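Take a look at chain A:
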Amino acid sequence: MITLGDYLIVSGILFVIGFAGVLLRRNLIIILMALELMLNAANLSLVAFSRFRVGPAGLPDYNVQVFVFFIITVAAAEVAVGLAIIVALYRTRQTTDVNDISSLKF
Partner candidate 1 sequence: MVLFIIFCPIIAAILIMAGAPARKTALGASLLAFAATLFLFVSFHQGRNDFQHVTSFTISPQWRLSFTTGIDGLSLVMVLLGTIVTLAAVWFTGAIEKYENAFYACLLFISGGAIGAFASIDLFFFYAFHELALIPTFLLIGIWGTGNRVAAAWKITIYLAIGSFILLLGLILLYQSFPADARSFDIRALTAAAALGQISADAQHHVYLLLLIGFGILISLFPFHTWAPEAYASAPAPAAMLHAGVLKKFGLYGLLRLAIPLLPEGVHHWGTLLVVLLLGNIIYVGLVTIAQKRLDWTLGYSSVMHMGYIFLGVASATILSTTGAVVLAFAHGLSIALLFGLAGELRQRTGTLVFDELGGLAKVMPFASLAFGFGVFAAIGLPGLANFAGEIMIFFGAFKNGWEMDRFHIFQIATVLALWGVVISTVYMLRAYRKTFMGAMSDRWKGLIDLRPVLRVPVALLIGALLCYGFFPQSLVRIVTPAFRTYLAANKR
Partner candidate 2 sequence: MNSILPWIILLTPLSSAVVITFFTLRWKAVSSFISIAAVLVSFTCSCLIFTQSGITAAEFNWIDIAGAFKVPLGFTLDQLSKTMLVLVSGVGATIHIYSLGYMRNDEGKSRYFAALSLFMFAMLGIVVANNFVMLFIFWELVGFTSYVLIGHWFYRDAAAAAANKAFITTRIGDFGFMIGILMIWMATGSIVFSEVAPRMPGLAGHPAFVTIAALLVFCGAVGKSAQFPLHVWLPDAMEGPTPISAFIHAATMVAAVVYMLVRVAFVIQASQTALLVVAWIGTITAAMAALIATQQNDIKRILAYSTLSQLGYMVMAVGLASNDAAMFHLFTHAFFKALLFLGAGSIIVMLHHEQNIWKMGGLARKLPITFITFTIGALALIGCPPFSGFFSKDAILALAYERNTPIFIVGLLTALLTAFYVVRLLVIVFFGDTRSDVARQSKESPLVMTGPLIVLAILAALGGFGFFARNFLTLPTETGGVLFVPALAFGAVIVGSGLAIAIYRNRTGDPIDVEILRHKFYFDEFYAWLINWTQELLARVSAFFDRWIIDTAAVDGSSRGTWGIGALLRLIQIGNLQAYAFLFGLGVVAIIYFAVFR
């Protein structure tokens, strides 16, 4: 049987891969993708909880699934805005390397 714990481990691994991507990749678009990966990892763990926490009538907990839909929507909006910012940045700086956008230092 695949238990809740297995799903959570997979979700955790996905989250860590996403976080590592945010920290280690240089291209802004890849960072954005890694960010999406983190969000979807969270979605996976939420769905797993929904599936394994059975409510009083033998039905899964639907509140959590509603929350997943919220996250998907917000992720979509955020990607749209994020890509717009990256395009605008590229237009002014001609670069998508994250190490080049460090003007706000001491």
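In this text, a residue touches a chain if its C-beta (ideal position, glycine included) is under 8 Å from a C-beta of that chain, and two chains touch if they have at least 3 such contacts; residues count from 1.
Selection criteria: all candidates are chains of the complex that A comes from, given by their letters.
This one's a predicted model, so the numbers in the text were calculated from it and none came from an experiment.
Engineer: Could you check which of 1 or 2 is in contact with chain A in this complex?
Structural biologist: It is 2 that touches chain A.
Engineer: Taking the complex as given, what residues does chain A use to touch candidate 2?
Structural biologist: Going through chain A, the ones touching candidate 2 are 19, 22-24, 98-99, 101-106.
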